[in-house]
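In this view, the complex is presented without one of its protein chains, the others remaining in place.
Order of writing sets the labels: A and B. Residues in every chain begin at 1.
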Amino acid sequence: MKFKEQHIISMREFSREMIDHILDAAEKMEPIAHGKQKSDLLAGKVLAVLFFEPSTRTRMSFETAMLRLGGDVLNLGSVDASSIAKGETLADTIRVVDGYVDAIVLRHPKEGAAQLASEFAKVPILNAGDGAGHHPTQTLLDLYTIRRESHLDGLKIALAGDLKYGRTVHSLCYALSLYGAQITLISPKELRMPDEIISDIIARGAKIIETDSIEDAINDVDVLYMTRIQKERFPDPAEYQKVANKLKITIETLKDVKPELKIMHPLPRVNEIDTKIDDTPHACYFKQAFYGVPVRMALLGLVLGAIE
Amino acid sequence: MKFKEQHIISMREFSREMIDHILDAAEKMEPIAHGKQKSDLLAGKVLAVLFFEPSTRTRMSFETAMLRLGGDVLNLGSVDASSIAKGETLADTIRVVDGYVDAIVLRHPKEGAAQLASEFAKVPILNAGDGAGHHPTQTLLDLYTIRRESHLDGLKIALAGDLKYGRTVHSLCYALSLYGAQITLISPKELRMPDEIISDIIARGAKIIETDSIEDAINDVDVLYMTRIQKERFPDPAEYQKVANKLKITIETLKDVKPELKIMHPLPRVNEIDTKIDDTPHACYFKQAFYGVPVRMALLGLVLGAIE
Partner (left out) sequence: MKFKEQHIISMREFSREMIDHILDAAEKMEPIAHGKQKSDLLAGKVLAVLFFEPSTRTRMSFETAMLRLGGDVLNLGSVDASSIAKGETLADTIRVVDGYVDAIVLRHPKEGAAQLASEFAKVPILNAGDGAGHHPTQTLLDLYTIRRESHLDGLKIALAGDLKYGRTVHSLCYALSLYGAQITLISPKELRMPDEIISDIIARGAKIIETDSIEDAINDVDVLYMTRIQKERFPDPAEYQKVANKLKITIETLKDVKPELKIMHPLPRVNEIDTKIDDTPHACYFKQAFYGVPVRMALLGLVLGAIE
């Protein structure tokens, strides 16, 4: 499998075999990610971190991954403070930064930005989210979390929240369909997953159940994947409130779940998950955030050719 | 003495023995802080720097300390650009960052923030200022400066400026009381040190003198510690001007001082200290800023278990 010098733009490019390969590599990175083992795998390498919109978690875990592997990080800094304010195109910015570094992590509000960047870069581009487009490293860390904390084969998972606009859940469903997962979609009707995506993932091997209530689904699944619902999606604040209240979980909600149920969330959460749940063995969202580090280490090691 | 994996939240936790231990460790760090000696004491370690309000000096000296010891730094960046803008709680941010790094330096505008953070973090929290609360590394570097440039035993020190709200001077007085210092408090009546703090530090061993004029005290002391007076404390700008003028020093003010008098200031200064004083042997404030580096090196080395 050849990852060296490849761009990482979208999960759609990845076969199950490729995903498994990355997750295997991530597993080997865990002791380094925990700071228990030193590494200079990427010593002398420089990673540019170009975030055209903020995303603390993604940026920090990429930077940690690079630093823990002995590499260095070059940060574009806030976009207001950059020459983009002087009207430079993304293509020009990429061609310049390309000359400075060994790989580029790009976050951009516009769909297609990472693809465009990859056409102008000689070094690998790692897409860290391009608007309504893709966010492959989030999906990979979600898959890694499921594999480490639950299991990918024969998985029963429920996804709750905004399934219409949520890029994260779309991508995850595409990937899980490769493993033949049973996926329960939980959302208010206004935020249902688009029919074309549902058809697609069924065609790829997933089994789909739809509902609008967490209670209907939670007792049967191995993993519950919660997401935020954005107020801005609702013209009427009262409507938002009603929907948001329905898609919250508390200790009460968990009274009949499987003992091994794992609850995930891409974070930041607002109030979808009561903080009392944090201390239960079901809570898995902080571990999930941590798993971003070994997964991004694996990707950096692969595209920079330091591991196979 | 066990510092490994301990949080550093407030000076109140420290005995004189513990302070002396840290200052001894700082002294050994000086050649590294000066860049005269290389170190990889903290190689492979990552320090997160979470500043929820700006403080250039404190942040830069922590980062320098980490870098000069061979470690790496992960910066939260400006808070506007972070997921805090999306409504994440401090507890959640800490639990996520905790998974990425080996220690966290936290600056936060709210009193008690560092204490709260320490309850959610598995890695050591170093409080770099929490609003009206504590700022222990500032106090330690102040003590270190006094020890290096003057002496702690039998010290006569005068503190001038805003002694009512000044967190820095309160903390320093508590610490100096452990050494039985004679402390002259110089402030306008509006900005007197609160009576309860004065009683406390007397009870702990300090001798206190109060006055409202620098001239009354300056000829008798070993150290003069100046601070800024903030305009915002005064409803009437004319009143501020009058008070501020009284708490300024010039070359003239120094004409009868001890030859070994040292003048300190936590910086930034506005106009409390005339720049002509900078070239006299009394000026000690830039050295004081530098001493932040070896002191923070010592603390990082101790809490990360790299030194004893």
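The rule is simple: a contact is a pair of C-beta atoms (placed from the backbone, for glycine too) under 8 Å apart; a residue touches a chain by one contact, two chains touch by 3 or more.
These figures come from a predicted structure and were not determined experimentally.
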| item | value |
| --- | --- |
| Hidden partner chain, touching residue among A:77, A:112 or A:180 | A:77 |
| Chain not shown: contacting residue from B:63, B:88, B:162 or B:222 | B:63 |
| Touch list for chain B against the chain that is not drawn | 35, 38-39, 54-57, 59-61, 63-64, 67-68, 75, 77-78, 267-270, 275, 278, 286-287, 289-290, 293 |
| Footprint left on chain A by the chain that the document does not show | 43-46, 48, 72, 74-78, 80-88, 91-93, 95-102 |
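In this text, only the chains that are shown with their structure count from here on.
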| item | value |
| --- | --- |
| Turning angle required so that chain A lies on chain B, C-alpha fit (0 to 180°, nearest 5) | 120 |
| Averaged-CA centre spacing for the pair chain B and chain A, given as whole angstrom | 40 |
